[in-house]
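Only one protein chain is missing from this complex, and each of the others stays in its spot.
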Amino acid sequence: MTVVVKTVTRLTVGLIFLYGWYIVVHGHLTPGGGFVGGIILALSFVHLTLAFGRDAAEATLPARVTGLVEGLGALLFVGIALLGFLGGVFFRNFLPKGEPFALFSAGIVPPANIAICLKVGAGLFSVFLALVFFRFDWERRK
Amino acid sequence: MTQYFLCFVLFCVGLYGMLAKRNLVKIILGLVVAEAAVNLLFVLVAYRTGAFAPIVEAGGGPTRMVDPLPHALVLTAIVIGLATTALMIAIAMRIYAHYGTYDIEEVRELKG
Partner (left out) sequence: MWHVIPLFIALPLAGAFLLPVLGRGRRWVSDGVSLAVTVSLCLGSFWSLTKLQESAVWVYTVGGWKPPFGISLVLDGLSAFMLVTVNLVAAAVVLYALRYLDAFTGRWQFHCLFLLMVAGMNGVVLTGDLFNLFVTLEIAAVASYGLVAFGTERHELEAAFKYAVMGSIGSLFILLGLVLLYSYTSTLNMADMAAYLQARESGSLKGIVLGFFILGFGLKAALVPFHAWLPDAHPSAPAPISAMLSGVLIKSLGVYALCRVIFCVLGFTPAISEILIGLGILSMLIGVVLAVGQWDFKRLLAYHSISQVGYIILGVGLGTPLGLAAGLFHLFNHSIFKSLLFLDSGVVEQATGTRDLRRLGGLNHRLPVTGGTTLAASMAIAGIPPFNGFWSKLLVILAAIQAEHYWAAFWAVVVSVLTLASFTKVLKYAFLGDLPERLRNVHEAPVSMRTALVILALICVVGGVLWLPELRSWFLDPAVGVLGAGPAGMAESLVRYWP
(Lines give C-alpha, C1' and ligand atoms only; values in the text may rest on other atoms or scores of the structure.)
Protein backbone atom coordinates (compact mmCIF):
# COMPACT_ATOMS: atom_id res chain seq x y z
CA MET A 1 0.00 0.00 0.00
CA THR A 2 1.13 3.59 -0.62
CA VAL A 3 2.71 5.93 1.91
CA VAL A 4 -0.52 7.93 2.25
CA VAL A 5 -2.54 4.88 3.24
CA LYS A 6 0.12 3.68 5.64
CA THR A 7 0.44 7.03 7.38
CA VAL A 8 -3.30 7.50 7.75
CA THR A 9 -3.61 3.95 9.06
CA ARG A 10 -0.93 4.55 11.66
CA LEU A 11 -2.86 7.60 12.84
CA THR A 12 -6.36 6.15 12.87
CA VAL A 13 -6.11 2.49 13.80
CA GLY A 14 -5.66 3.26 17.47
CA LEU A 15 -8.65 5.59 17.44
CA ILE A 16 -10.82 2.94 15.78
CA PHE A 17 -9.74 0.41 18.39
CA LEU A 18 -10.56 2.84 21.19
CA TYR A 19 -13.92 3.67 19.64
CA GLY A 20 -14.77 -0.02 19.53
CA TRP A 21 -14.03 -0.40 23.23
CA TYR A 22 -16.10 2.70 24.00
CA ILE A 23 -19.11 1.19 22.25
CA VAL A 24 -18.69 -2.10 24.10
CA VAL A 25 -18.19 -0.67 27.57
CA HIS A 26 -21.12 1.75 27.26
CA GLY A 27 -23.35 -0.98 25.84
CA HIS A 28 -25.86 -0.74 28.65
CA LEU A 29 -26.19 3.05 28.33
CA THR A 30 -26.04 3.91 24.64
CA PRO A 31 -26.90 1.99 21.49
CA GLY A 32 -24.36 -0.60 20.49
CA GLY A 33 -23.14 -3.25 22.85
CA GLY A 34 -21.04 -6.31 22.44
CA PHE A 35 -21.68 -7.29 18.84
CA VAL A 36 -21.22 -3.89 17.21
CA GLY A 37 -18.19 -3.07 19.34
CA GLY A 38 -16.64 -6.40 18.48
CA ILE A 39 -17.13 -5.76 14.78
CA ILE A 40 -15.41 -2.36 15.08
CA LEU A 41 -12.51 -3.91 16.98
CA ALA A 42 -12.13 -6.55 14.31
CA LEU A 43 -12.26 -3.83 11.67
CA SER A 44 -9.34 -2.02 13.26
CA PHE A 45 -7.23 -5.15 12.81
CA VAL A 46 -8.56 -5.63 9.28
CA HIS A 47 -7.57 -2.01 8.58
CA LEU A 48 -4.06 -2.80 9.79
CA THR A 49 -3.85 -5.93 7.67
CA LEU A 50 -5.07 -4.18 4.54
CA ALA A 51 -2.56 -1.35 4.87
CA PHE A 52 0.53 -3.18 6.03
CA GLY A 53 0.04 -6.74 4.91
CA ARG A 54 -0.17 -9.97 6.77
CA ASP A 55 3.15 -9.77 8.65
CA ALA A 56 2.31 -6.60 10.50
CA ALA A 57 -1.03 -8.05 11.60
CA GLU A 58 0.73 -11.25 12.62
CA ALA A 59 3.16 -9.23 14.74
CA THR A 60 0.35 -7.32 16.49
CA LEU A 61 -2.11 -10.21 16.93
CA PRO A 62 -0.92 -13.72 16.02
CA ALA A 63 -3.53 -16.09 14.60
CA ARG A 64 -3.09 -18.48 17.50
CA VAL A 65 -3.88 -15.76 20.03
CA THR A 66 -6.96 -14.78 18.00
CA GLY A 67 -8.28 -18.31 18.21
CA LEU A 68 -7.65 -18.42 21.93
CA VAL A 69 -9.38 -15.08 22.57
CA GLU A 70 -12.36 -16.24 20.54
CA GLY A 71 -12.76 -19.40 22.55
CA LEU A 72 -12.27 -17.59 25.85
CA GLY A 73 -14.90 -15.01 24.96
CA ALA A 74 -17.45 -17.73 24.24
CA LEU A 75 -16.57 -19.65 27.40
CA LEU A 76 -16.83 -16.46 29.44
CA PHE A 77 -20.35 -15.87 28.14
CA VAL A 78 -21.49 -19.41 28.92
CA GLY A 79 -19.79 -19.11 32.30
CA ILE A 80 -21.73 -15.93 33.10
CA ALA A 81 -24.95 -17.67 32.10
CA LEU A 82 -24.17 -20.68 34.30
CA LEU A 83 -23.12 -18.43 37.20
CA GLY A 84 -26.69 -17.15 37.14
CA PHE A 85 -27.55 -20.29 39.09
CA LEU A 86 -25.98 -18.51 42.08
CA GLY A 87 -28.91 -16.14 41.91
CA GLY A 88 -31.39 -18.99 41.63
CA VAL A 89 -32.19 -19.21 37.91
CA PHE A 90 -30.14 -19.86 34.79
CA PHE A 91 -28.80 -16.58 33.35
CA ARG A 92 -30.11 -14.51 36.23
CA ASN A 93 -28.73 -11.03 36.71
CA PHE A 94 -27.06 -11.79 40.04
CA LEU A 95 -24.57 -8.93 40.27
CA PRO A 96 -25.59 -5.70 42.03
CA LYS A 97 -27.42 -3.42 39.67
CA GLY A 98 -26.11 -0.06 40.93
CA GLU A 99 -27.43 3.36 39.95
CA PRO A 100 -29.20 3.85 36.63
CA PHE A 101 -27.13 5.57 33.93
CA ALA A 102 -23.85 4.99 35.79
CA LEU A 103 -21.00 3.20 34.06
CA PHE A 104 -20.74 0.40 36.63
CA SER A 105 -24.33 -0.71 36.74
CA ALA A 106 -26.79 -3.20 35.23
CA GLY A 107 -25.33 -6.34 36.77
CA ILE A 108 -24.05 -8.94 34.32
CA VAL A 109 -24.72 -6.87 31.20
CA PRO A 110 -21.24 -5.20 30.92
CA PRO A 111 -19.29 -8.46 31.43
CA ALA A 112 -21.59 -10.20 28.94
CA ASN A 113 -20.99 -7.37 26.47
CA ILE A 114 -17.24 -7.72 26.87
CA ALA A 115 -17.42 -11.49 26.40
CA ILE A 116 -19.46 -11.11 23.22
CA CYS A 117 -17.10 -8.40 21.95
CA LEU A 118 -14.08 -10.69 22.40
CA LYS A 119 -15.82 -13.56 20.67
CA VAL A 120 -17.22 -11.57 17.77
CA GLY A 121 -14.13 -9.46 17.22
CA ALA A 122 -11.69 -12.33 17.27
CA GLY A 123 -14.10 -14.49 15.30
CA LEU A 124 -14.61 -11.96 12.53
CA PHE A 125 -10.88 -11.29 12.28
CA SER A 126 -10.07 -14.98 11.98
CA VAL A 127 -12.81 -15.37 9.35
CA PHE A 128 -11.20 -12.51 7.45
CA LEU A 129 -7.74 -14.08 7.73
CA ALA A 130 -9.04 -17.48 6.65
CA LEU A 131 -10.88 -16.15 3.62
CA VAL A 132 -8.22 -13.67 2.43
CA PHE A 133 -5.15 -15.79 3.00
CA PHE A 134 -6.64 -19.03 1.70
CA ARG A 135 -4.22 -20.31 -0.90
CA PHE A 136 -5.62 -22.30 -3.80
CA ASP A 137 -3.70 -25.42 -4.78
CA TRP A 138 -2.25 -23.87 -7.91
CA GLU A 139 -0.99 -20.87 -5.93
CA ARG A 140 0.59 -23.09 -3.31
CA ARG A 141 2.42 -25.14 -5.85
CA LYS A 142 4.22 -22.11 -7.29
CA MET B 1 -48.11 0.82 3.21
CA THR B 2 -45.64 1.71 0.49
CA GLN B 3 -42.72 0.91 2.80
CA TYR B 4 -43.93 -2.65 3.31
CA PHE B 5 -44.56 -3.09 -0.39
CA LEU B 6 -41.03 -1.87 -1.19
CA CYS B 7 -39.63 -4.31 1.36
CA PHE B 8 -41.48 -7.06 -0.43
CA VAL B 9 -40.04 -5.88 -3.77
CA LEU B 10 -36.53 -5.95 -2.27
CA PHE B 11 -37.17 -9.47 -0.97
CA CYS B 12 -38.27 -10.54 -4.45
CA VAL B 13 -35.10 -9.02 -5.91
CA GLY B 14 -33.02 -11.08 -3.48
CA LEU B 15 -35.04 -14.21 -4.17
CA TYR B 16 -34.58 -13.68 -7.92
CA GLY B 17 -30.85 -13.40 -7.36
CA MET B 18 -30.80 -16.66 -5.41
CA LEU B 19 -32.91 -18.64 -7.81
CA ALA B 20 -32.17 -17.30 -11.29
CA LYS B 21 -28.51 -16.35 -11.30
CA ARG B 22 -25.71 -18.69 -12.42
CA ASN B 23 -22.74 -17.28 -10.59
CA LEU B 24 -22.23 -18.57 -7.04
CA VAL B 25 -21.20 -15.14 -5.77
CA LYS B 26 -24.37 -13.57 -7.17
CA ILE B 27 -26.43 -16.22 -5.40
CA ILE B 28 -24.76 -15.29 -2.12
CA LEU B 29 -25.41 -11.60 -2.81
CA GLY B 30 -29.05 -12.41 -3.49
CA LEU B 31 -29.22 -14.08 -0.08
CA VAL B 32 -27.69 -11.00 1.57
CA VAL B 33 -30.23 -8.71 -0.11
CA ALA B 34 -33.17 -10.95 0.82
CA GLU B 35 -32.04 -11.09 4.45
CA ALA B 36 -31.68 -7.32 4.50
CA ALA B 37 -35.23 -7.01 3.17
CA VAL B 38 -36.69 -9.23 5.91
CA ASN B 39 -34.75 -7.40 8.63
CA LEU B 40 -35.93 -4.08 7.24
CA LEU B 41 -39.53 -5.26 7.32
CA PHE B 42 -39.10 -6.31 10.92
CA VAL B 43 -37.76 -2.90 11.95
CA LEU B 44 -40.49 -1.08 10.00
CA VAL B 45 -43.15 -3.11 11.80
CA ALA B 46 -41.87 -1.64 15.06
CA TYR B 47 -42.51 1.98 14.07
CA ARG B 48 -45.12 4.05 15.87
CA THR B 49 -46.18 7.41 14.42
CA GLY B 50 -44.53 10.42 16.00
CA ALA B 51 -42.30 8.30 18.24
CA PHE B 52 -38.60 8.56 18.96
CA ALA B 53 -35.71 6.11 19.18
CA PRO B 54 -36.07 3.80 22.21
CA ILE B 55 -33.17 5.20 24.25
CA VAL B 56 -33.82 6.20 27.85
CA GLU B 57 -31.78 9.29 28.75
CA ALA B 58 -30.67 10.48 32.15
CA GLY B 59 -32.45 13.83 32.12
CA GLY B 60 -35.78 12.44 30.98
CA GLY B 61 -36.36 12.52 27.28
CA PRO B 62 -39.18 11.83 24.87
CA THR B 63 -41.72 9.44 26.34
CA ARG B 64 -43.28 8.10 23.15
CA MET B 65 -40.92 5.47 21.76
CA VAL B 66 -40.97 2.93 18.97
CA ASP B 67 -41.19 -0.73 19.92
CA PRO B 68 -37.66 -1.74 21.00
CA LEU B 69 -38.11 -5.53 20.86
CA PRO B 70 -37.79 -5.92 17.08
CA HIS B 71 -34.56 -3.94 17.19
CA ALA B 72 -32.99 -6.58 19.40
CA LEU B 73 -34.43 -9.38 17.29
CA VAL B 74 -33.13 -7.83 14.06
CA LEU B 75 -29.67 -7.56 15.61
CA THR B 76 -29.77 -11.30 16.27
CA ALA B 77 -31.03 -11.97 12.74
CA ILE B 78 -28.20 -9.86 11.27
CA VAL B 79 -25.64 -11.91 13.20
CA ILE B 80 -27.20 -15.14 11.96
CA GLY B 81 -27.11 -13.80 8.39
CA LEU B 82 -23.45 -12.88 8.79
CA ALA B 83 -22.56 -16.39 9.95
CA THR B 84 -24.47 -18.02 7.10
CA THR B 85 -22.91 -15.67 4.52
CA ALA B 86 -19.37 -16.27 5.83
CA LEU B 87 -19.87 -20.03 5.66
CA MET B 88 -21.31 -19.88 2.15
CA ILE B 89 -18.43 -17.71 0.93
CA ALA B 90 -15.94 -20.22 2.34
CA ILE B 91 -17.77 -23.07 0.60
CA ALA B 92 -17.86 -21.07 -2.67
CA MET B 93 -14.10 -20.45 -2.49
CA ARG B 94 -13.41 -24.12 -2.00
CA ILE B 95 -15.74 -24.98 -4.89
CA TYR B 96 -13.67 -22.62 -7.04
CA ALA B 97 -10.53 -24.41 -5.87
CA HIS B 98 -11.95 -27.76 -6.98
CA TYR B 99 -13.96 -26.93 -10.11
CA GLY B 100 -12.11 -23.84 -11.37
CA THR B 101 -15.32 -21.92 -11.99
CA TYR B 102 -18.11 -20.17 -10.13
CA ASP B 103 -20.74 -21.13 -12.69
CA ILE B 104 -23.35 -23.51 -11.25
CA GLU B 105 -23.98 -25.02 -14.67
CA GLU B 106 -20.43 -26.42 -14.51
CA VAL B 107 -20.71 -27.39 -10.84
CA ARG B 108 -23.31 -30.06 -11.41
CA GLU B 109 -21.82 -33.47 -10.82
CA LEU B 110 -24.48 -34.82 -8.45
CA LYS B 111 -27.35 -36.23 -10.45
CA GLY B 112 -30.14 -38.70 -10.27
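Each chain carries a letter (A and B) given by its place in the written order, and its residues are counted from 1.
The working rule: a residue touches a chain if its C-beta (ideal position, glycine included) is under 8 Å from a C-beta of that chain, and two chains touch if they have at least 3 such contacts.
Only a predicted model underlies this, so the values are computations on that prediction, with no experimental measurement involved.
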Hidden partner chain, touching residue among B:Met18, B:Ala51 or B:Met65: B:Met18
Sites on chain B contacted by the missing partner chain, in the whole complex: 11, 15, 18, 24, 27, 31, 34-35, 38, 41-42, 45, 67, 69-70, 73, 76-77, 80, 83-84, 87-88, 91-92, 94-95, 98-99, 107-110, 112
Where the missing chain touches chain A, by residue: 67-68, 70-72, 74-75, 78, 81-82, 84-85, 87-93
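FYI, only the chains that are shown with their structure count from here on.
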Chain A and chain B, separation of their C-alpha mean positions in angstrom: 23
Complex interface listing, chain B residues touching chain A: 53, 55, 58, 75, 79, 86, 89-90, 93, 96-97
Complex interface listing, chain A residues touching chain B: 30-31, 35, 100-101, 120, 127, 130-131, 134, 136-137
